[in-house]
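Only one structure is covered here, and it is reproduced in the block below.
Of the protein chains in this complex, one is absent; all others appear in place.
A and B are the chain letters, set down in written order, and residue numbers restart from 1 in every chain.
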Amino acid sequence: MSGRIHPALVVFGAIVFIFLVAPLFIIVGASVSDTPYLAFPPRGLTLQWFWNIFAIEAFRSTAITSLQLAVLGTSLSLIIGIPAAYALNRYRVELPKWLSTVYVLPILVPEIVFGFSLMKSVSVGLGTPIFLSLLIGHALLVLPYSVRVVSASLASFDFSVEEAAISLGCPPLKTFFTVLLPNIRSGVIAAFILAFITSVNDVSISVFLTGPGISTLPIQILAYMQQFFDPTIASVSVLLMIVTVAVMGVVEATLGLTFLAK
Amino acid sequence: MTVSLEINSITAHYGTTKVLENLSLLVKAGELVSLLGASGCGKTTTLRLVAGFLTPTSGTIALGGKDLTRLPAYRRDIGLVFQNYALFPHLSVRDNVAFGLKQRGIAGVERSMKADDMLARVGLSALGARFPSELSGGQKQRVALARALVIEPPLLMFDEPLSNLDAKLRVDMRVEIRQLQRANGTTSVYVTHDQEEAFSISDRVAIMHQGRIMQFDTPEELYQRPANAFVARFVGFENLIPMKVVARKGEVATAQAPGGVTLDFPQRRFGAVPDDFVLATRADGLAVSADPASAGIPCRLGLRTYLGRAYQYQCETEAGHLIANGSLAEPLASGSAARLVPVPEQCCVLKPE
Partner (left out) sequence: MKNWTCWALAAPATIAVVVFLVIPVASTILTTFGDPKGVFAPYIAFYNSGFRRTVLYRTLEIALITTAISLVLGFLAAWIVANAPGRIKSILIIAAVFPLLTGVVIRSFAWMIILGKNGILNSFLLWTGAITEPLSMLYTEGAVIVAMVYLFTPLMILTLVGVLEGIPQDLVQASMSLGAGPAATFRQVIFPLAVPGLIVGAVLVFTGSFTSYATPQILGGEQQMMMGTFLYQRAMVTFDWVGASTIPAVMIVGTFAVVLVMSRIAQRLNPMAVS
């Protein structure tokens, strides 16, 4: 829009943006404080709380579980989501309008409702193993990203490119992999990243589906907080933030951040 | 109230790129002047400068003697008609038209009356309560027109107002715009890339190229007597042949074309001719003749296309690739030899650049 901004607005705006960013800096500061309690500004600097993460078995195993869930869950959602997004765009006329709403249901339905119902019907009702229930929950949780973000990429895809390939002798399945996928690469990557981050950070679904022996990192942090209130929590948070920054770096390098604003 | 618009030595930049340099233009009171050119020529930039959406780096803009240059856009009292209509989607047609009146503090009842009046003048009386999304393109453009006219501005500006309409509607609407402008007598600036549109409705046209005005004249002058090669090409002189006068005898100058052939240029038919000049002709300006004795440029005929009123030939000559028209009565075969005879009425003599 590029209009002019009133100076008073700039001041208020600065306050809002500081409000948004400062708490995260505070966590980073608290994570290196050489005190057995959370302190900001940090008194003394130490990395011991970071080493503590790896020392604690619970954090190690749940971190791995969270990673596994994120990778598998996201991949699963992409495997079923990309064809769905393709169908929605390519066969817009033949498919009913409400179908795209179906894939967005995991966002429309409150997460705790979803998690609770999944636990009741699947974990307990069907007796599925914990990891599998978690996987199903995560995969469905991130499905809307897989479908919507890839769909956005496909919306600007000219399907006559496919027809050109086919007319030149390329069989349909090969066309899908060699013509379509490379062109929606950016959408797939963006979807993967958004889904991954959502899965890693999820609490509301995981809290109902975790069980003895298997938990996710955010849930484990919550549990740790009930008992201990030391800077380890801060350092785990910083670790998670570093992972997010790394992932965002990849996005910026390959696509540019404004893609996320869609 | 009709006033003149004076643009004085305007230089404008987008960031560090200079888009207009020392541009000057005087639009006389009551005139409709078109700014004509391809995209990027600076016509829209000029319009935005006058409207106040862009500040010039140097130079002044005066409307009726009043200096506008430092005035913000919302105080310039100029009626604007946009390419995409820019109708407020959340307001009814009537409220759209009345918007400018509202800003001027005119009371509600009077506002509605004036708006309805103006809607009637543009032929949309029944549509006051509708919303822009329910209108066709032509109707939207008329609302945009009404909205700009109802505030009775001293200056009207049109930014390619018809380019989103289909061809037939474009022709009808441009006539209506001109009629309304004539009836009001409002000074107007009209930006377009459509030559026919500009020529058909304007008092004068400024042909622009790369931020400069190449020629500012009546449509007749531009069409028949372009001042330079750019304008000549722009108005349809497809052939530009460099010539050199080799002899003068009385009023007849004999000039040589590339390749050696000489042609006579009697002054009474071609006007005075300098020693070095460029002969600009339209396709109609070179008559194709199969007679080897005719006074014309020798050529070999290439592709022949049918224009309905004539045949058009792509011709290879020593003076380069030329396009010439031949009569329907004698179609000539591709590959044959012919001569191209200049027709004075479709020719123009230009200075070399």
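Details
FYI, a contact is a pair of C-beta atoms (placed from the backbone, for glycine too) under 8 Å apart; a residue touches a chain by one contact, two chains touch by 3 or more.
It should be emphasised that the depicted structure is a prediction, and the values quoted were computed from it without experimental measurement.
Only one of A:Val161, A:Met225 or A:Val250 touches the absent chain when the whole complex is considered: A:Met225. Summary of contacts with the chain left out: across B:Ile78, B:Ala146, B:Met208 or B:Ala257, the touching residue is B:Ile78. Those residues of chain B that touch the chain absent from the view are 51-53, 72-80, 82-84, 86-90, 99-100, 102-104, 131-133, 147, 151. On the side of chain A, the interface with the absent chain consists of residues 1-5, 9-10, 12-13, 16-17, 19-21, 23-24, 26-27, 30, 37-40, 79-81, 83-84, 86-88, 90-91, 94-95, 99, 102-103, 105-106, 108-114, 116-122, 125, 136-137, 139-140, 143, 147, 197, 200-204, 207-208, 218, 221-222, 225, 233-234, 237, 240-241, 244, 247-248, 257-258, 260-262, using the contact rule stated above.
In the analysis below, only the chains that are shown with their structure count from here on.
Averaging Cα coordinates per chain places chain A and chain B 56 Å apart.
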